[in-house]
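Following this message is one structure expressed as structure tokens.
One protein chain omitted, others in place.
All chains are identified by letter, namely A and B, in their written order; residue positions are counted from 1 within each chain.
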Amino acid sequence: MSLKRKDLLGIQDMPVEEINLVLETAESFKEVSGRDIKKVPTLRGKTVVNLFFEPSTRTRTSFELAAKRLSADVINFAVSASSVSKGETLLDTARNIEAMQADFIVLRHPMAGAPNILAKLLRASIVNAGDGGHEHPTQALLDLYTLREKKREFKGLRLAIVGDIAHSRVARSNIYALTKLGAEVRVIGPPTMMPLEVERLGVKVFYDMDEGLRGVDVIMMLRLQLERQGIALFPSIREYSRLYCLTPERVTLAAPDALVMHPGPINRGVEIAPEVADSVSSVILDQVTNGVAVRMAVLYLLSGGK
Amino acid sequence: MSLKRKDLLGIQDMPVEEINLVLETAESFKEVSGRDIKKVPTLRGKTVVNLFFEPSTRTRTSFELAAKRLSADVINFAVSASSVSKGETLLDTARNIEAMQADFIVLRHPMAGAPNILAKLLRASIVNAGDGGHEHPTQALLDLYTLREKKREFKGLRLAIVGDIAHSRVARSNIYALTKLGAEVRVIGPPTMMPLEVERLGVKVFYDMDEGLRGVDVIMMLRLQLERQGIALFPSIREYSRLYCLTPERVTLAAPDALVMHPGPINRGVEIAPEVADSVSSVILDQVTNGVAVRMAVLYLLSGGK
Partner (left out) sequence: MSLKRKDLLGIQDMPVEEINLVLETAESFKEVSGRDIKKVPTLRGKTVVNLFFEPSTRTRTSFELAAKRLSADVINFAVSASSVSKGETLLDTARNIEAMQADFIVLRHPMAGAPNILAKLLRASIVNAGDGGHEHPTQALLDLYTLREKKREFKGLRLAIVGDIAHSRVARSNIYALTKLGAEVRVIGPPTMMPLEVERLGVKVFYDMDEGLRGVDVIMMLRLQLERQGIALFPSIREYSRLYCLTPERVTLAAPDALVMHPGPINRGVEIAPEVADSVSSVILDQVTNGVAVRMAVLYLLSGGK
């Protein structure tokens, strides 16, 4: 079986079989990163361009390592130093990159839908590495990989996603993925951070964290975007933490073997207590490890691999 | 035949046979970038350092890809984060890079003549990637490659270069190259953007764009340096566009099969109308594709290849 798509734009339109194909393929690539020589010649002579309009060293590094371990050539196209500041449009920048025969453009862009536009107009494979508040599909896929590794089954799994649901592409991609796969998804956060009619995505809404955590198998914390504090969605960080920080006490409300996840970077003491982040329940660093494997699988499958 | 030079500093002192050698060599490298595996071992174990004192993601990326597809190791030496900000001189920086056994230094520098100074004092091959308002030889070479690909012959070809001729290294390198190769070159722009005694370079001057475009086979637009607006060379961008923007109507003044070129990044609606940039006459993206091939050829030939 192979992916019947040129691009990875989001989870919403991805059939369950394709999700499973990525997860299964990632397994063999995870093995590669565990080897002494972490490198396979799969994408030798291919060009991957990381086109990042928002800074994210972590995601960029994960994609860069994935591409390098597949032996591709990688170019980092930084935005601040780029011709974008000279007024060029996104599409012109991308067309130029494609004209240099890039095989993959890994795009992070503040505008929802930006990767979809490129995907329609370019021959290169577009991988969405986060587009505004829309989707972040490789994050959802690495979360799924981690869940499957630890919990085996998605069906019947009870998950709570906690934080700024309304503005989180991580939440959105995970909600699409997890509901598709038969998990029961709860979303927890203050009313100001809850999307309108979020129930229509098939989730249960909780404004009270303690209530929402009761009995769940997985707690997926979202990062509080401290750097976007301009939009005041709550009175203060202290107040937010009082209501929505994952403390050791709150973890005990979940199932005894509940997992704690976070897409990183974590704000210790803001949305997650340090003891929880470092506890045995936490699979935060597993997520990071699995991110490289999942991205290797995505690049491989989009290039026509089976 | 091989290049009898250590460095590529400009087109002015480059004999026609050497220009042709680069163009012919680029042809086989263009084929490499079209392959499934875009990589040859030609410069394996060589070190290419991109030393950029002005930001230009596009040119840097083109050189980086050229070097990587030749299997060289590439280092990007960014200026803002570099020791230059600690007061080190250009020459000391370059000597340090050479002491790390760089084989090539690709230099972009705001000062005309900077690459020539390095070339005299260093053993490494210096490739001028743009020095002030002086030269940008690989841009001219990729323009020539594109012209030859589309028009076969330079002799008798009628070209118009439009824009800020006085401050454009692209214009200067192209004027040197095209007049050498027997083309008829016109320059079009406002008097404030025309170099003194430009006719002595063997070109015809036009201040009226419509008049200058009449019957030409190639229209080469220059980028309006919006970011250098400090030097007010015209009343307003709107006024500039009214007089010198390449509109569909103006294209019809040229020969029926006239080509439209632009070194990029383009300012849509400023110096070029969007419909023109995206029209079949436009070879702007071919220029980008050919840029990688030409730079591969330059690196290869400077390293002693034949």
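As a working rule, a contact is a pair of C-beta atoms (placed from the backbone, for glycine too) under 8 Å apart; a residue touches a chain by one contact, two chains touch by 3 or more.
In this text the structure is predicted, and so the values were computed from the model without any measurement.
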From B:Ser33, B:Thr47 or B:Ser168, residue that would touch the chain that is not displayed:
B:Thr47
On subunit B, what residues meet the omitted chain?
44-47, 49, 73, 75, 77-78, 81-83, 85-89, 92-93, 95-97, 99-101
On subunit A, residues whose C-beta touches the chain left out of the figure:
33-39, 55-58, 61-62, 64-65, 68-69, 78, 80, 226-227, 264-268, 285-286, 288-289, 291-292
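By definition in this document, only the chains that are shown with their structure count from here on.
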Find the geometric centre of each of subunit A and subunit B from their Cα atoms only, then give the gap between the two centres in Å, rounded to an integer.
40
